[in-house]
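What follows is a short report on a single structure.
For this depiction, one protein chain was excluded, whereas all remaining protein chains were kept in their positions.
Chain IDs A, B and C follow the sequence of writing; residue 1 opens each chain.
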Amino acid sequence: MTFESLRNEAYEANMKIPENHLALYTWGNVSAFDKDKGVFAIKPSGVPYPELTPESMVVIDLEGKKVDGSLNPSSDTPTHAVLYKEFAVNKGGEVGGIIHTHSTCAVAWAQAVRSVPLFGTTHADHIQKSVPCTPYLSREAVERDYEKETGLLIVKHFEELGLNPSEVNMVLCGGHGPFAWGKNADKAVYNGTVLEEICKMAMYTLQIRPDATELPDYIVNKHYMRKHGPNAYYGQGK
Amino acid sequence: MTFESLRNEAYEANMKIPENHLALYTWGNVSAFDKDKGVFAIKPSGVPYPELTPESMVVIDLEGKKVDGSLNPSSDTPTHAVLYKEFAVNKGGEVGGIIHTHSTCAVAWAQAVRSVPLFGTTHADHIQKSVPCTPYLSREAVERDYEKETGLLIVKHFEELGLNPSEVNMVLCGGHGPFAWGKNADKAVYNGTVLEEICKMAMYTLQIRPDATELPDYIVNKHYMRKHGPNAYYGQGK
Amino acid sequence: MTFESLRNEAYEANMKIPENHLALYTWGNVSAFDKDKGVFAIKPSGVPYPELTPESMVVIDLEGKKVDGSLNPSSDTPTHAVLYKEFAVNKGGEVGGIIHTHSTCAVAWAQAVRSVPLFGTTHADHIQKSVPCTPYLSREAVERDYEKETGLLIVKHFEELGLNPSEVNMVLCGGHGPFAWGKNADKAVYNGTVLEEICKMAMYTLQIRPDATELPDYIVNKHYMRKHGPNAYYGQGK
Partner (left out) sequence: MTFESLRNEAYEANMKIPENHLALYTWGNVSAFDKDKGVFAIKPSGVPYPELTPESMVVIDLEGKKVDGSLNPSSDTPTHAVLYKEFAVNKGGEVGGIIHTHSTCAVAWAQAVRSVPLFGTTHADHIQKSVPCTPYLSREAVERDYEKETGLLIVKHFEELGLNPSEVNMVLCGGHGPFAWGKNADKAVYNGTVLEEICKMAMYTLQIRPDATELPDYIVNKHYMRKHGPNAYYGQGK
């Protein structure tokens, strides 16, 4: 099997989508990126998770062209390709895996076209900003190349908000749903799972207090830095 | 066993109701239709899913008469019969299986007598319209023939809204609950499961933003057509 | 083992409380009534479900006195005793089993001290009225004999509303939680499970439409009678 470890990484990560209850049926996909070779392995389109194998993963280059594999790749493949190209290669961001799902609460926020306020430390343990939500794609963008333009809109939205994709590793696409990423495919699934939980907690917070306020910056930074800063003391070190 | 494959199809589909958490106890039924023979196989009334067998399915004609089987059919049988007769035979629609359940969120929308707005792509991947919700049945209709009139009201509601049952394959009956269908019984269960998830996402969307807006038409059509149009590119082809 | 079949019935029913997710830890109890002998078997107090056995059930008479068994009965025992005495014996109602739990959504309605509106057919399939909710117990009643007075308040509330306990087999105690009953302990558990689902559906209905209206009487009656009336046609007959 060519690209064996990349395929294995993508396969293992995709199998966590149903395990973590992030999608019904086939509504989610993960890819794993090899920056040196400039290719990523991604779930085949429309294939149920129990039928997946490492061999069934499809290997794609950064132009979205199939390099290896017998099946059609996920229809969201061009979005993955843009994010790897822009975030990982051009910006040198830590993006070695990407996940897209239709997890329930993240979709609800995306359908509300509303960024997720940073209400508490569960959120701040992972990112220091609201989870951004892009506007709807324009008619022209949809007609031009829907999936590629989805990626370009995410990139543009991050630029406009001055966000660093190595730090803010999750996004909602307005009217659609979540994408998340990480240094590898497994970390991408982790961040996609965190995003769903953050979205649920924030929705409940608004239910309990519709005018809830965001966490003060100095607590946000403390929580983020104790896990991710140069002097991080969470966990067992490297 | 007569009608063996039809019974097997109905049996397998009914067993997915508890598996997909679409009903408590016996509160849901699926039927499978054989258009050539003009009969459908349906769950027996009030029998718990673990006690079902292919043999226990009841075979019914389009007038609602029992053709084969020793048990009483689901009390909702006349609704199924009307939908097959009107949607599959008279209108030539793609209706080879029907599901009715009391899944929680779909019932909540039905009890609110409110059609489900098309807020996002999870919805648009399946139908291009709001999920229609019929008004309450009239007193006369209930007294005349409740279950048959339920089917006739669905048909009338689709006509009034100009909906094509091959495209809009799900409906809420006001004050009651959901019906969904598909080209076979398995696809009907799929659509019933999708409907429950769409209803949950839409409810949460309203919670996050009570004045949430519907997805623009051009995104709706793009998502629907990439899965269902003549040039669909989702999945592995036919 | 004395009262063997009664103990078995109570034991089997109690084991369904965790199975149906109706209570955490030991927060629920079921009893089974033998009208001829004037005794009921009930869960011992504070014993986790996995440690229960038929032998551990406690047998109690209608004055609340222990007849048989080595353990302390549920602290809610006097409430059960009153309901059997008043509803089953004095009123001749069909009450052969009683369940009390702290199931989440039923407790939420009880804590809101709000009866559950009859929004749809899932509700009407079981009872033809709103699920009644008693007011808080008075200070005097609590000081006199809390658990017995809980039963007496339920009985008084049913009398004031003109409810028949053979037909309305569920109630919420304001600020506390649900009781339900049926012709035997198994049916009581069924009704307790139905009540939790009805409460969840009604809560969601209000979320979707805060001014949702109740189901018209003629549909309520149709649904109830097709399952429970003299010409009921739901199920496989007796």
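Assume contacts are C-beta pairs under 8 Å (C-beta built on N, C-alpha and C of every residue); 3 or more make two chains touch, one makes a residue touch a chain.
Here the structure is a predicted model, which is why all the values come from computation and not from measurement.
In the full assembly, spell out which visible chains the left-out chain is touching.
Within the full complex, the chain not displayed touches A, C.
Of the listed residues C:N8, C:Q111, C:S166 or C:N221, which contacts the missing chain in the full complex?
C:Q111
Of C:E19, C:E55, C:E143 or C:E159, which one is in contact with the hidden chain?
Going through C:E19, C:E55, C:E143 or C:E159 one by one, C:E143 is the residue touching the chain not shown.
Contact with the hidden chain only, please: which subunit C residues?
Counting only subunit C, the missing chain is touched by 24-25, 27, 44-47, 71-72, 75, 102, 104-105, 107-114, 136-137, 139, 142-143, 146, 175-177, 203, 206-207.
Since one chain isn't shown, list which residues of subunit A touch it in the complete complex.
Looking at subunit A, the ones touching the missing chain are residues 119-122, 190, 193-194, 197, 200-202, 204-205, 207-209, 212-213, 215-216, 218-219, 222, 226, 233-237.
Definition applied: only the chains that are shown with their structure count from here on.
Can you tell me, using the touch rule above, whether these chains form a line, ring, star, complete graph or other shape?
Graph shape, chains as nodes and touching pairs as edges: a line.
Just how much do you need to spin subunit B so its Cα atoms sit on those of subunit C, in degrees to the nearest 5?
Rotating subunit B by 90 degrees superposes it on subunit C.
Could you state the distance in Å from the CA-based centre of subunit A to that of subunit C?
Once rounded, the distance between the two centres reads 47 Å.
Scan subunit A for residues touching two or more other chains and write them down.
Subunit A, residues with two or more chain partners: not present.
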